[in-house]
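With one protein chain removed, the remaining protein chains of the complex are shown where they sit.
Up next, chain A:
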Amino acid sequence: MKAKQETPLLFRKHRAEEWIGRIYTTFCVALLIVIIVSIVYFVASKGIATFAINGVSLSEFLFGQTWQPDSNKFGALPFIFGSFVTSLLAAVIASPLSVCAALFMTEITPNWGKKILQPVVELLAGIPSVVYGFIGLSVLVPFLRDIFPGQGLGVAAGSVVLSIMILPTITSIATDALSSLPRNLKEASYGLGATRWQTIAGVVLPTVLPSVLTGVVLGMARAFGEALAVQMVIGNAPHIPRSLFESASTLTSVITLNMSNTVMGSVQNNALWSMALILLLMTFVFVLIVRLLERRARI
């Protein structure tokens, strides 16, 4: 590296450079703040209009079970229920699989396990959601239709597709947590004569539990907000399903299907924005839970 002789002396040039850098990078960060404030402001102002301007009651929207915009019934409970059920089920399916994959990579075969499973997990994360939807529609749905009662489209198909989509999120966070575990914890356990499983179940998993839960919550957040893949396989019926194989709807699938068919400013359109607002608020809830869990994990 050649030192330029004149720079140390040119104090003013220094100042100018410093200011350009500071102003430019501060501008970029300020842009992030502007973006998030405006997203929250615009979505909230549209979402609240349903209740403030159109006079739909909040309790009807949150707990009403009939969605019939033509007869002025805006009960969104089936969609809220659908979103929660599918993302919870997806987390229930994906979590044990992810933890096993993470254990495989860190505890059982640290060398070639990582070489095989790591790229697999990265690829699963990279596959676009519409491709998951397409595979769900053309493989999973016919499969479910043949084995179980019903059309195949429904909560079960949605949850399975979502579980594969969130698997990489949980796996990578669990793997990070497992591989950053201090060695002596495990060595102490082995030294006492414990088997590998006793060490994993008694020492390793309890220690990394908060981090694994962080991964699960992040995965659920992703499942909750996922739109197109779910919309393709869930069947989109506007009522609360009575079984796993019955067609249902989620907040995202209703927005996807109806937003372009409604007129901006109409009650039905505003009700869709209220659903978007629910999605937005749930994101904040998920981030909050993740923050709390991370604080637990650090101690």
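Here is the rule we go by: a residue touches a chain if its C-beta (ideal position, glycine included) is under 8 Å from a C-beta of that chain, and two chains touch if they have at least 3 such contacts; residues count from 1.
By our rule, contacts and distances are computed from a predicted model.
According to UniProt, the chain absent from the figure is "Phosphate transport system permease protein PstA", selected among "Phosphate transport system permease protein PstA", "Probable membrane transporter protein", "Biotin carboxyl carrier protein of acetyl-CoA carboxylase" or "Fe-S cluster assembly protein SufB". Only one residue from A:137, A:181, A:244 or A:292 touches the chain missing from this view: A:137.
Among A:29, A:147 or A:263, only A:29 touches the chain that is left out of the view. Across the entire complex, the residue among A:159, A:189 or A:231 in touch with the chain not shown is A:231.
Considering the full assembly, A:127 is the residue among A:92, A:127 or A:188 that touches the omitted chain. Contact between chain A and the absent chain runs through residues 1, 3, 7-8, 13-15, 17-18, 20-22, 24-29, 31-33, 35-36, 38-39, 42-43, 46, 96-97, 100-101, 103-105, 108, 113, 116-117, 120-124, 126-131, 133-135, 137-139, 164, 167, 194-198, 200-201, 218, 221-222, 224-228, 231-232, 252, 255-256, 259-260, 264, 273, 276, 279-280, 283-284, 286-287, 290-291.
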